[in-house]
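Let me begin by presenting the structure, written as structure tokens, before commenting on it.
Only a single protein chain was left out; the remaining protein chains are all shown in position.
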Amino acid sequence: MLDQLGNGLLLGIIISVASVALSLLYGVTRIVNFAHGEIIALGAIATLFFSSPLDYRVLFLEKFSPLGLNFAISCFLAILVCGLFGGLLEVFLFRPLRKNDVGNIAVLVVTIGLSILVRHLYLLFATGRVQNFPLELQRRQTYLFFDMTPRNFNVLIAGIIVMIIVGLLLTYTRLGKAMRAVRDSEELSSVSGINSDNIILLTWVASSMLAGLAGIFQATINDVRWNMGFLILLLIFAGTVLGGIGTSFGAMVGGFMIGILVQVSVGLPFMEGHAEAKNAVALAVMILILLFRPQGIFGQKERIS
Amino acid sequence: MITKRFSLQFIFALSISIFSIYLVFFLNPDGAIRILLNLVTFAGIYGLSAIGLNVHFGWTGLLNFGHASFMGVGAYVTLLLMPHAAGREGVVVTTGLPFFVALIIGILAAALFGLLLGLPAIRLRGDYLAIVTIAAAEIFRLLVRDLESITGGVYGIINYTENFQKYRPSFIDELSDNLGFSASQGWVCLAAWISIFFTVLFLKRLSKSPWGRALRAVREDEDAVRAMGKNAVWLKLQSFMLGAGIAGLSGVLLAFNYGSLESTVFIPLLTFYVWAIMILGGVGTITGPIFGSIIFWVIISETDRLAYLLFENANGQQLAGVRFLLVGVLIMFLMIFRPSGLLGKKEELLLDVK
Partner (left out) sequence: MLNNLISVKNLKKSFGGITAVDIKELSFIEGELTSVIGPNGAGKTTFFDLISGFQNADSGDIFLKEKNISNSQPYKIARMGMVRTFQLTKVFDRMTVMENLLFSGSDVNNDSFLRSILKLNSQKVYENSLKDKANEIMNDLNIGHMADSYARELSGGQKKLLELARAIINEPEILLLDEPLAGVNPKLAEDILSLIKKLSEDGITIVMVEHNIEAVMKISERVVVLAEGSLIADGSPNEIRTNKNVIEAYLGKDDE
């Protein structure tokens, strides 16, 4: 059970970071981004590209040769790449759509198309098979109660630090406040002098960078796959919805809960021999919670009028 | 005015469809009939499913992204009620209901599943509904995969096609001998298009009726519907059940077309395929998805040529990858540049659905 709790914490931190990113974007732009998973995968794939040894040829088609950089620098660069990708998406895709008054639902469908497109680009051009970061194998150690590899423990600590920083940034910086203002009303903020285009752009960049980080976490703990983002996308949705979509802190907690729920549910008596269905438990819990609290645990009921 | 433009669109869609089919002959000088039959069968089955989805989204404005599960419920319930073999060991079940009884129960089960899923989900706002339906579909798929003792899990269900093929009319066998296609697929194809024919008739009757009108009102503004004394939730549930039932029927046909059934058939990508077909054909139209489906499947089945252009030695995974990639592009571009699809009316564009 403790092992599963440890795994749960790890999965929780991944989903939590990714959920905050998704929720932030939704809060500001009202876009339910189905392509979020692909940005997560981009973080992992870019890191793999930057850090793999030069002679590592299994990964990419002959045309692309890995760079063989230091792992930490690779992660940093990969996060920048994700930010850039998110920014480009906003400028060349979502901003024009917004300017043409394309409705939220249409945009949602566009993100689904984008997700399918990008995911299969990964399959074709990046990684058709399961890959691992070029990191040494590590032995599990005991931290407090949990058996983990030092690397996984670092992910846990790094994740918690990132969450605290994101929380502080959102609460205290001008930018964070501005993001919340845009969330409350785009019209209002454009009247009061906040340039909502820039805020939305920054939100895309920030959300994508966080997503990329989540992808690096996930790939460090597990592995790199072309569809790794889509595989956990629903769990991220579950975390976001559970916490209350659009609320950053709710998404943090919701994401953690989903992660722990998924891993701990493996140990439940009725789940014996059904470990594969662990995601189903988390998704079912999400649906149940929505039954009683459609706005999520921490979300506020929107005023109708 | 409107009717005139509409019929022009209709002719346009029809010609594109015919041209697409011609393209298949042009691109496949050998064995065109076999390829065409395969394509038309899939087009019929997916088109039927898209017609069901259109009841949800096009008529009622419900963002259903769990369509695959409705197809799955229909397929699994029907197959499991008939003689079949399931699982790794191929546990044989020799007793069961006759095909048509099982089919009807399967369709009803799909509709019931729609109701069951609808009850918690239907009060939710559009984007929440999208998330909940896709999540529910995944729960369904994971459960089916996991309940190996009943559903055969990843090993699937086999030996069920005879239940349906024994009703095959003899003229299909004669045709298949002459033209060199699979007789059993020919029968599935015919059944799919007969189903489409009657579903379209049925929906045509409903769409202009007071009930269809009420669904469209729900799509436009739920609050106003309530203010007029109409139970919007019940209307949405009815729409959910009808669309799910149609999807269930298409799921059964899909199972007979494959000849064996396992849970991976019902991954979310299946739903996205159906969405692409619906948007391509025209959201809110009745016959649009038929044309959308034909064109979609011509594109899909001819992409291997495209894949060979991109990759010198394309393997199966890459071929499939190019296909899916194209589906993604199709969905995006249609939604951005032609959201009304082939047959949709500009005035009824669903761009600003909340």
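Order of writing sets the chain letters: A and B. Residues in each chain are counted from 1.
Quick note on the criterion: a contact is a pair of C-beta atoms (placed from the backbone, for glycine too) under 8 Å apart; a residue touches a chain by one contact, two chains touch by 3 or more.
Only a predicted model underlies this, so the values are computations on that prediction, with no experimental measurement involved.
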Full-complex contact with the absent chain, from B:Thr41, B:Gln238 or B:Gln318: B:Gln238
Given B:Trp211, B:Tyr258 or B:Phe333, the one touching the chain that is not displayed: B:Trp211
Absent chain, residues of chain B that touch it: 202, 205-206, 209-214, 216-217, 219-221, 223-232, 235, 238, 242, 347-350
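Here, only the chains that are shown with their structure count from here on.
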List of chain B residues in touch with chain A within their complex: 63, 65, 120-121, 123-128, 130-132, 134-136, 138-139, 142-143, 145-146, 269, 272, 275-276, 279, 310-311, 317-318, 321-322, 324-325, 327-333, 335-336, 339, 350-354
Chain B-facing residues of chain A, complex: 32, 97, 101-106, 108-110, 112-121, 123-124, 128, 234, 237-238, 241, 245, 274, 276-277, 279-280, 283-284, 286-288, 290-291, 294
